[in-house]
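In this view, the complex is presented without one of its protein chains, the others remaining in place.
Order as written gives the chain letters A, B and C; numbering starts at 1 within each chain.
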Amino acid sequence: MTIDFTLDPEVAELRDRTAAFVRETVLLAELRMLQGAGSPDDVLRRELQQAARAAGVFAPTVSTSLGGLGLDVRGQSVVLEEAGYSLLGPLALHCAAPDEGNMHLLEKVATEAQRERFLKPLAAGDVRSCFAMTEPSPGAGSDPSQLVTTARRTDGGWVIDGRKWFITGADGAAFAIVMARTSGTGGADGVLEATMFLVPVDTPGFRLVRHVPTLDTGFTGGHGEIELSGCTVGDDAVLGEVGKGFAYAQVRLAPARLTHCMRWLGLARRAHDIALEYAGSRTAFGSRLGDLGMVQQHIADNEIDLAASRALIREAAWVLDSGRSGKHETSVTKTFVAEAVGRVVDRAIQVCGALGISGDLPLGAYLREVRAYRISEGPSEVHRWSIARRVLRNRDDTEGAPR
Amino acid sequence: MTIDFTLDPEVAELRDRTAAFVRETVLLAELRMLQGAGSPDDVLRRELQQAARAAGVFAPTVSTSLGGLGLDVRGQSVVLEEAGYSLLGPLALHCAAPDEGNMHLLEKVATEAQRERFLKPLAAGDVRSCFAMTEPSPGAGSDPSQLVTTARRTDGGWVIDGRKWFITGADGAAFAIVMARTSGTGGADGVLEATMFLVPVDTPGFRLVRHVPTLDTGFTGGHGEIELSGCTVGDDAVLGEVGKGFAYAQVRLAPARLTHCMRWLGLARRAHDIALEYAGSRTAFGSRLGDLGMVQQHIADNEIDLAASRALIREAAWVLDSGRSGKHETSVTKTFVAEAVGRVVDRAIQVCGALGISGDLPLGAYLREVRAYRISEGPSEVHRWSIARRVLRNRDDTEGAPR
Amino acid sequence: MTIDFTLDPEVAELRDRTAAFVRETVLLAELRMLQGAGSPDDVLRRELQQAARAAGVFAPTVSTSLGGLGLDVRGQSVVLEEAGYSLLGPLALHCAAPDEGNMHLLEKVATEAQRERFLKPLAAGDVRSCFAMTEPSPGAGSDPSQLVTTARRTDGGWVIDGRKWFITGADGAAFAIVMARTSGTGGADGVLEATMFLVPVDTPGFRLVRHVPTLDTGFTGGHGEIELSGCTVGDDAVLGEVGKGFAYAQVRLAPARLTHCMRWLGLARRAHDIALEYAGSRTAFGSRLGDLGMVQQHIADNEIDLAASRALIREAAWVLDSGRSGKHETSVTKTFVAEAVGRVVDRAIQVCGALGISGDLPLGAYLREVRAYRISEGPSEVHRWSIARRVLRNRDDTEGAPR
Partner (left out) sequence: MTIDFTLDPEVAELRDRTAAFVRETVLLAELRMLQGAGSPDDVLRRELQQAARAAGVFAPTVSTSLGGLGLDVRGQSVVLEEAGYSLLGPLALHCAAPDEGNMHLLEKVATEAQRERFLKPLAAGDVRSCFAMTEPSPGAGSDPSQLVTTARRTDGGWVIDGRKWFITGADGAAFAIVMARTSGTGGADGVLEATMFLVPVDTPGFRLVRHVPTLDTGFTGGHGEIELSGCTVGDDAVLGEVGKGFAYAQVRLAPARLTHCMRWLGLARRAHDIALEYAGSRTAFGSRLGDLGMVQQHIADNEIDLAASRALIREAAWVLDSGRSGKHETSVTKTFVAEAVGRVVDRAIQVCGALGISGDLPLGAYLREVRAYRISEGPSEVHRWSIARRVLRNRDDTEGAPR
C-alpha cells in the first residue's frame, strides 16, 4: 500500500541492537572522553570499533561485499539516528564523517586497484581518510567554483599545488581525496573542470600545516590545514575520470548530507532526553520543572522539531533509494535539520539551566558540535539560495515531491 | 521494503484529477466569491458539489457504501491537499469542516436509524451539519472539562440547556451534534460525563442567536452562537452511548485534526505558488524579485515549511491507518502545520508587497482564514502542553514514533 | 545630565489628556465603526476632530502658527502613542497618515500661496489630502527609481501622465501630492529627476479609477488607484523646486516613518491591554489563564517588544530633533517596530483564543491593519537592505549612534 513507514524486522532489530550498544558501551566512552581530552583519538576509535564489530553493528553503510551491513539509505536513516545518540556512536559504528562519505564515493567510482589499495583498508577501519576540498580565501569555500588548487599534467602523472583547510580528520588519515582544478580559471565567469585525486599523506609535497582550532572538537583528527606543494602523483591517483570532480562531489554530497542529518538527529534526541530527565526530577518555584509552562514549551518544541526532522529524513532517504538525485529534498532536509538540531540542543540547555552549560552534562559539548553543522555541508544560506533558485527555475517540476 | 512514499496509481490519478478540477473549476469560483460576498453560500456549495460529482472527485473521505471515494487517511492526505489548493476546494469536494469530521464520526458510532436519517443526506451533500461543543466563558473552550451545557433525563428523552458559540456552519445546518454534560459537575476537580446528541435545528428550544463575526469568512454558514433552552430530544437522539461524549470527541478529533492540516497545506502551497509567480516576474532595484536574497529566503523557507508539513502529515496518516490512536502524532503535526501554514501565507504576502495585501490577490483572504487555525482544533499552547505532558509521563513510550 | 527620559510637564499633561480623550470618546466610536461599516468616513472624522478640538488635543504635530500644538518629534512620540491607542485616535487628533506627513512636508517646502491654498485648510481639518507616489508594475513600488509617471513641460505648466495606486485617502481628498518624473528615464542604470506637484482632484485628467480593496480598512478614503491622463497643472503646482522630488520625499519620509511607529505602538499597547484583561479573568485547566506559563510568555514578550519599540522611537525622535537626517535610526526603528507590533497583536489574539479572532474584540481588525505595516513605508526587506548597505559603506560612521 502507498505511504508506509513500517520498518523491516531486520532493520528494527538492528536499530534496537545499535541502541543497546550505544547505551551500554558508547555512552560511557563519551563521558570519559568529555571529561578527558575532549576529542576521540585513534586508540579510542579502534577500541570502540572493535566493540561494534563484536556487537554486530559495525559499518552499517558499507556494502556486504566489503564486510559491512549493506543498509540502503532508509535503513541508514533508522540506524544512524541511533548511532548518533552519542557523539562517539558514528565513530564506533564506522559511519562517521568523513570516512562514511568517502567510502560511499569510492564504492561508486574507484577502480578495482583503488578499491584494493584505498577502500578495503578504509572499510575495515584499518585506516582513516579525509576529503580535501575547502580552501582558504579566495579559494573554494561555499562556492566551489572558486577552486584555486591546481593539478598540472606531467609525464605519467600530475603535480598538485594549493592549500586546503577545515579538512576534517586530516591528522592521522592515511590518504586524502583532493579536489583540484585541471582546466579553466574559475571565478564568477569562468568555466573550470575539477578532478579528484587519491593522495596518500606521505606523498612528497603533501603537508599537514596545522590543526585549525574550531568550536567543535568531536572529530578524530580534528580539522587540518594542508599545503600541497609540487605534490606529484601518478595517473592511477585520479579518482574516476579526469574533469568529473564536481559531478563526483555531487555523488558524495546528497547522501552525505543525509547521513549527517541522521547522526545529528540522534544527538538532538539525546539532548532532549537529558532535558526530559532533568525536567522530570528537578523542582523550582514549588513545581516540578516539567510542570512549568515555559519548560513544557521547550519540551514540546523539541518533540516537534525531532518529529519533523525525522519525517523529512525518511522521505529524502526514500527519494535517494528510488534512484533519483534527491538534490532538492536533501537540501531542504539538511537546512531544516541543521537548524532544528541547533534549536533542540539549545532548548535542552535552557531547560537544564546552569547545569546545562556545565561539564556535568554533555550538552555544552553538543552545542559546540552542532553549531558547526549550520555551516558545514553547505551553510543554510547557500542551501536556501539553491532551493529558491531551483523552484523558481522550474516551477512545475515536482520530481521527488510526493504530493 | 520499509519506508515507502510511493503512491498507489489510483491515488495518484485521483490527485491529478482533483488538481485539475480545482484549477479548472474551483479557482474561478473562489475569485468570484472573494470579489463578491466573501463567503460561500449554499447555492455556490451545491453548484460546486455538482461539478465535483461530475468530475468524479466528490466525497473522497466518505466510504464507498455511502457513495464516497472511500480513501484511507493516507489517500486523504494526498487528495485533500489538492482540494485545499483553493479555499472552496474542500467545500466542492465535500470534505470541508465540519461536515467531513461529522461524517467520520457518524460512520463510526451512529445507529442504523441515525445513519439513515442524518448521515445519508449529509454524505450526499443534501444537507449540512455542525458540531456544537465550544461554549462562552466560563464554559468549555480549550478546556473541555469546563462544559456547562447540561442534558437532563426526562421520561423518554432529554432536555438540553446551555449556550454554544463559534459553531462553524450553524446557520443553514440541518442538524447539530451537541455535546452536553449528563453527569458530574466539571471544573478542575470534578469528574463529569458528557454525551453527544443529534439535534435537528428545528427542534423547539434550539435557537441560532447570531453569527459570531470572525476574522475568517470562508466557511459556509459562518460561526454561530446557539442557545439551547429546554431543548427536548428523544432517546434516539443520543449518538452512541450515554456518557461517552469525550471518547467520541477523540474519535472525531485526531483524524479531523489531520484533515485540517491537509487542506491548509494545500492553501499554503497555493499562496507559495502565487508568490513564486510574482517573484518570477516582477523586478525591483534592477533585479527580478526572485533573484534578491531576502526574497529567496522567503521562498526557500516556504519550501521547507511545506515539505516538513507534508512529511509529518503523511506519517501521522500512516499511524492512523495502522489503527493506532495517533494522539501524539496528530498533535505534533497539527501544531507544526498550523504555524507553518501561517508563516507560508505571511511570507507569500511579504514577497508580493502591497499587492499581497490587496484584493487583487487572494493572499489577504488566506491570511484571515489561516490565522484562526492556530486557535481552532486546539490552540498551539494546549497542544504543546499535552505533548509535553505526554512525553514526560511516559518517557520510553515510543508508540507511533517510527524511529 | 546626559541621557534623560524625563518628560516636560506640558508634554506629560498633554499625554494624559490625550489618553483620557481616547478612552472616553474615541474608543466608543471605534467600537461603533468596527461593528458597522468597518471604515471611518468623513462624517465620523469631522465629528471626532470636533471633539478633539474641544478637548484641546487637536493637531499635535502641526505648528502653533497653523493652529496646532506644535510638538517636536519627541513630544509627538509621547502623544501619538496615546492617540494610536485606538484605530481612530490619530484621525480624531488629525495626526493620521497621510495628512500628517503631508502637512509636515508642506510646512517645509510650500510657497506662501501654496500654504494658503493647500496647507491651511488641510491643517484645519477642513479637507483631506493624499500622497501619490506608488505605481503599478513596472512602475515605482519599493524601488522609487522605477517611477514611470511623467510630467512634461508645456507653456506655463506641466502635463502629467501616469497611474498611481495604493494611494491612501485618495477617495474624498481635496488634492494629491503627485510624484512625477521630470527628466531621465529611470531604471537600474538611469538617472532620473522627479518633481512633486500639488494637484487638486478636480483637475481635468485626474481620475480616481477604483478603490483598491485591501486587508486593512482603517483609513478614511481607503487606498485608491488614480489615473493621470493629460492632467495639466500650472507652474504654481510645483511643490518646492523642480527636480527635487526625491529629496523632498526624504524630508517627508524619515519623520513620517517615525509617526507611523508611534501610532502603531499605541495600538499594540491596546492589544496587549486587551489580552491582559482577558488573561487576568478567564480560567482554563483549573488556572487563571494569566497563571499559565505559555500565556505568561506571550505577555512578557509583548512587554519586551513594547518597551524596545518605545525606546527605539524615543531615541530616533531625539536624533530628528537634533537636526540630523535620522535615516539610519528611523529605518532601524521602523523595521523593528513594524515587526514587533505585528507580533504583539498576534500574541494578544493567541492569548484571547477564539474570542481574539471574533468581532467581539477588535483584535482581528487590528491584525488586518498592522499586517500592512510591514510592507507600507518600505517593506522590511528594503529597510534591511538599506541598513546593511549603509553600515557596510561606512563602517566607522557613527552619526546618530549614541554609543
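The rule is simple: contacts are C-beta pairs under 8 Å (C-beta built on N, C-alpha and C of every residue); 3 or more make two chains touch, one makes a residue touch a chain.
On a predicted model such as this, the values are computed, not experimentally measured, just so you know.
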Over the full complex, note down every shown chain the hidden chain is touching. A, B, C
Option from A:58, A:85 or A:166 whose C-beta touches the chain left out: A:166
For the chain left off this view, which of C:209, C:247 or C:391 is in contact with it? C:391
Answer key for C:58, C:165, C:264 or C:336 versus the chain not shown reads C:336
Of A:17, A:117 or A:282, the residue in touch with the unshown chain: A:282
Touching the absent chain: which residues on chain C qualify? 1-8, 11, 15, 74-75, 77-78, 81-82, 273, 276-277, 279-280, 290, 293, 295-297, 299-301, 303-304, 307-308, 310-312, 314-315, 317-319, 322, 329, 332-333, 335-336, 381, 383-385, 387-389, 391-392, 395, 401-403
Going by the touch rule given at the top, which residues of chain A touch the chain that is not shown? 134, 137-138, 141-143, 145-146, 165-166, 187-189, 212-216, 223, 282-286, 292, 294-295, 349-350, 353-354, 356-360, 364, 367-368, 371-372, 374-376, 379-381, 384-385
Omitted-chain footprint on chain B covers residues 292-297
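Following the convention adopted for this analysis, only the chains that are shown with their structure count from here on.
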Rounded to the nearest Å, the gap separating the Cα centres of chain A and chain C is 51
Averaging only over C-alpha atoms, locate the centres of chain A and chain B and give their separation in whole Å. 40
Round to the nearest whole Å and give the separation of the Cα centres of chain B and chain C. 38
Chain C touches at least 2 other chains through residues 292, 294-295
